[in-house]
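The complex appears here minus one protein chain, its other protein chains still in place.
Up next is subunit A:
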Amino acid sequence: MFRLANKIIPAINKALLQRSSSKGNGIVVLLQAQRPFSDKGNEQFSIKTEDYGRPLYFDAQATTPMDPRVLDAMMPYFVSYYGNPHSRTHAYGWESEAAVEKAREQVASLIGADPKEIIFTSGATESNNISVKGVARFYAPRKKHVVTTQIEHKCVLDSCRALEGEGFKITYLPVGPNGIIDLKELESALTPETSLVSIMMVNNEIGVKQPVAEIGALCRSKKVFFHTDAAQAMGKMPIDVNKMNIDLMSISGHKVYGPKGVGALYIRRRPRVRVEPIQSGGGQERGMRSGTVPTPLVVGLGAACELSGREMAYDHARMEKLSQRFLDKISSKLTHVIRNGDPIHTYPGCINLSFAYVEGESLLMALKDIALSSGSACTSASLEPSYVLRAIGTDEDLAHSSIRFGFGRFTTVEEVDYTAEKTIKHVERLREMSPLWEMVQEGVDIKTIQWSQH
């Protein structure tokens, strides 16, 4: 145990030091010296656990396990029906084509679209790229302005960055402290030059739902195309592209209990939205996405969509029950816990919490029995606080102490209880070690302290 503790404690101290040194203070170091970590091993500070086995999965926003029913639908296309769906001269091609077309219908019917409006891609990142770059470039001769938000997924933001390099003007809308955009601000950002508005339906880090229907109506009235990234929303809430006036929508396979490496793009036919394809080739998928359509993956995506349509009410009720249970447990034992993002306009399966006076990375390390993340998987390698949390105005220290709990279809009540208990235990342990927490308990307002420079 001590070997483990010796390894981890210096790391925690280092992290604490790094954080505090940015504010330039000497007090934290001094207080720590008063309470050196002794090898006598106070049980309270022990991170040794008796538990062994694989960690519990609580990162459903990063990816979801594939539903066995989805795998079952895919297997025949891995094992027996291997034809190229674009082969028109033999039965192998026809059977694959039929499967692809069935999947197209399954995806379309979940969002109230026509099957012809569904394009299969390699994932939501590709769909977002085709939408943002494709629309902007196609309409570039007349319109050179794109509106998006500061809390979009990296692939939308990076596509916009690329467009900026090509001379487009991009407006990054700010969001309120609850993570939701202001419709008035959006309206004033729209100009006759604007070709596209791209706003995600459900945020991947804080789970907030944007008022997509209102945004859609606004864009339609201004004759601007509206793209939404629905990777996190698909199959989890009812979507109707016509009622919501959505012109383009990105869909991901592996966030709806489907396979990885496949996604879809909804692209409206009436009024017609045109995009400049990114990939050149055989002209598959109506010329917008060349490349052989991967039959087994697409069949999996279709099956996953049909299944999530069927299970939507059941899954949603379950998510609400689990998240309520989790939040009740946490708030009954811990104070100074802040939920990031709007508590009402949110997807209940994504809970982003900031535990004040606890360093997020230390907590993640301590909670090694649970697969968690402090934000999106794309940025989980860096210790930088998430740009989404910064955009909603979270304080630097709170942004550092945030953890995202993602529930899924296969999460059990026992897992939720275990996670809540472990979280409470380790937050209490880490706070007990924290000099800042001690000062807060003594009634010192941390924000009023003038940290001395040295």
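In this section, a contact is a pair of C-beta atoms (placed from the backbone, for glycine too) under 8 Å apart; a residue touches a chain by one contact, two chains touch by 3 or more; residues count from 1.
We take it that contacts and distances are computed from a predicted model.
In the listed set "tRNA (adenine(58)-N(1))-methyltransferase", "AP complex subunit sigma", "Complex 1 LYR protein domain-containing protein" or "RBR-type E3 ubiquitin transferase", the entry agreeing with the UniProt name of the missing subunit chain is "Complex 1 LYR protein domain-containing protein". Although one chain is not drawn, the whole complex shows that of A:Asp158, A:Asp369, A:Asp395 or A:Glu438 it is A:Asp369 that touches it. For the chain missing from the display, the contacting residue among A:Asp72, A:Glu187, A:Asp240 or A:Glu432 is A:Asp72, taking the whole complex into account. Take subunit A: the residues that touch the chain left off the picture are 51-57, 65, 68-69, 71-72, 75, 314, 369, 409-412, 414-415, 418.
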